[in-house]
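Pasting a structure below so you can have a look.
Now for chain A:
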Amino acid sequence: MSSESHPYIPVLRSNLAEGKIDRREFLRTSTLLGLSATAAYAFAGVPNPARAQANMPKGGRLRISMRVYDLKSPHRFNATSASNIVRQTNDFLTVTGADNVTRPGLIEKWEVSPDLKTWTLHVRKNVKWRKGGDFTADDVIWNLKHVLDPATGSSMLGLMRSYMISEFETAEKDDKGNPKKVSRLWDANALQKVDSHTVRLNCKAAQLAVPEHLFHYPNSMLHPADGGEYKLGSDGTGPFELVELEVGKKAVLRARQGYWGKGPYVDTVEFIDLGDDPGPQLAAFASRQVDGIQLISTDLVPSLRNLPHAAVYEQTTAGAGVARVHYDKPPFNDKRVRQALRLAIDCQKILDVTMRDAGSVGEHHHVGPTLPDYAKLPPYKQDIAKAKQLLAEAGHPNGLDLTISCRKEPSQEPQLVQALVEQWKAVGIRVTVNIMPTAEYNRIWTEVPFGFIGWAHRPLGIMTLGLAYRSGQSWNESRYSNPEFDRLLSEAEGTVDLEKRKAVMAKLEAIMQDDGPIIQPVWNKMYQVFDKKVKGAYAHPSQLVMCNEFAVEA
Partner candidate 1 sequence: MSLVLDREPTRTIPAPLIAVEDLSVTYSGRHGVVPAVARVSLALAPGQSLGVVGESGCGKSTLALAIMAYLAENAEITSGRVRFKGSDMASMSPEELRQVRGGGMAMVFQEPGAALNPSMRIVDQLVEAAVYHREIDEGTARREAGEMLRDVGLPDVERILGSYPHQLSGGQQQRAVIAMALLGHPSLLLLDEPTTNLDVTVEASVVELIGHLRRRHGTGLIYISHNLGLIAQVCDRVAVMYAGEIVEEGPIDAVFAAPKHPYTAGLLRCIPQPHTDKTERKLRPIRGQVDQLLTRLPGCGFAARCDHAVAGRCDQGELPLVDVDAGARHLSRCIRWMEIADATETPDDQADAGGVRDEVLLTVRDLDKFYPVEESGLASLFGGRPRRVVKANQRLSFRVRRGQTLAIVGESGCGKSTFAKVLMGLEQATAGSIELAGLDLATLAVDKRDSVLLRSLQIVFQNPDETLNPCYSIGTQIGRVIRKFGIARARGQVQQEIKRLLALTRLPATLAARRPHQLSGGQKQRVAIARAFAGRPSTVVADEPVSSLDVSVRAAIIELLVDLQTSEGTTLLMISHDLGLVRYMADRVVVMYLGQIMESGTTAEVFAPPYHPYTEALLSAVPVADPALRRRRIVLEGEIPSAMAPPSGCPFHTRCHRKLGAACETQKPPEQRMADGSHRITCHIPAAELAQMGDIFGKPGGRRDDT
Partner candidate 2 sequence: MPRIVFRRLVYLIATMLAASLILFGLFELSPESVAVDALGQFSTQEQRMLWLEQNGYFEPAYVRYFAWLGKFVTGDLGMSRVFNAPVAKVLVDRLSATGILALFFFATLIPISLTLGVIAGIQRGTLVDRAITLFCVITTSIPPFASTVLLSTIFVFSLHLLPGTSGMIDGFSFRELIMPVTALVLYDLGYVARMTRASMIDVMARPYIRTAVLKGVPYPVVILRHALRNALIAPFTVIMLHVNWLIGGVIVVELFFAYKGFGSLILEATLSRDLFLLEACTMTAVVIAVATQSLADIAYTFLNPRIRFK
């Protein structure tokens, strides 16, 4: 199959030429279908931003403020910060850039069947493990099997479940006499080794977003000999080698020789843990103790812009802070209560007091307006009278007393919560805020009946919906379970045609607004800040840092 082989690519081209879709949508979709980014950008007639910059300075040290958590099991990561360290030593199969365009990583190209069920991945041939040996199809299959093994506990499982995994009954019975179920690959041949450098994914359902899934942050390619564990000296294909790790303090990486890809330009990268608190991060950056901050709360932006040496990079994202209820717990199991919680909110007002220019108005359905599969719905309006009425109908004429939990950091989360709480007062929903220590909340965020958490950016709406609201998903914190929703979601995931997919997405979004378990007032912008001396810097919407692209001026 040639790169032009997917039948929908010509359709996309004509759509672009006719002006039915914009360049962004063309780029996004055509690359996913296997068109190379270079070709796609050339056709779209815009310069390819990912082209390597000339004359990058060499050497030096790059210090980035970021939490340094335990790195033991990269496939089980649930924080992008941890993956950002492993990312420097262990590559991914694909790379989704800051422009949301997915490019080849360890696989140099991919092809997909017209039904979107068969994906052929061509592994790059010149990639060597640091300790020796080629990176091969076997390595890919081992890694994918590892992340898809329920025992691993990777969130990749949730992402790929719909097209790679089935549940099977076992001989064992549980307490109630029902057979215990196990999840495993839906078919023995689901991960097929074609040759030493070719892997084929045979999916049970159509899926467009496979290349993006492969870049999901826990899916770094580990050496099978390391058995899924990561530590000092673990093998990798990446541009750096981990030479020092003090959890809670710092991680030091040294550039390796003979990296297959771009860079690295700097000699060492240091990730420095300054805690969750934004204060020290700002202070450290202001006094040039660090060259960049991986994740800055929007609060800090005005202060940072004030610093002469700071270059603040921003990205419009589909990341958002979401207040969600446990769909199955009273009083939230009453649809009218959930609706009242949404109707009480004036999203614009919330934006104004919390995020200001650091975000945009949300529509309570968690499908980002910047994403290719976003469907525009009629504006969702605040309606206090209706909210009160719904509450009364639901049996709460005197309002409700609730407690919402959230974490302390990033600081915009408690701020958003406080802004929401202030508005809920108007409809008689009295909410107490329980701000929990961040680490503590991260451990129990799915357990609180009414909670608030930030969801990271994902490049497709269906990815987020699939992770967060599909029945039975491990990250389905709201315990949302709606067969119609699940069905439509699967349908969307298998629809290549953008228009058709948007139509399905519109239905999904409407279900979220009507029945959904969330109140999502705003979208975040994502910021990263680097010292002006850091060249090649940019903000990645998923808070990723790829240090091989950065250089430091002396």
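By our rule, contacts are C-beta pairs under 8 Å (C-beta built on N, C-alpha and C of every residue); 3 or more make two chains touch, one makes a residue touch a chain; residues count from 1.
Keep in mind how these were chosen: all candidates are chains of the complex that A comes from, given by their letters.
These figures come from a predicted structure and were not determined experimentally.
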For chain A, which of the options 1 or 2 is its touching partner in this complex? 2
In the complex, go through chain A and note every residue touching candidate 2. 63, 69-70, 72, 153, 246-250, 270, 272, 274-275, 277, 279-280, 282-287, 289, 437-440, 443-444, 446-447, 474
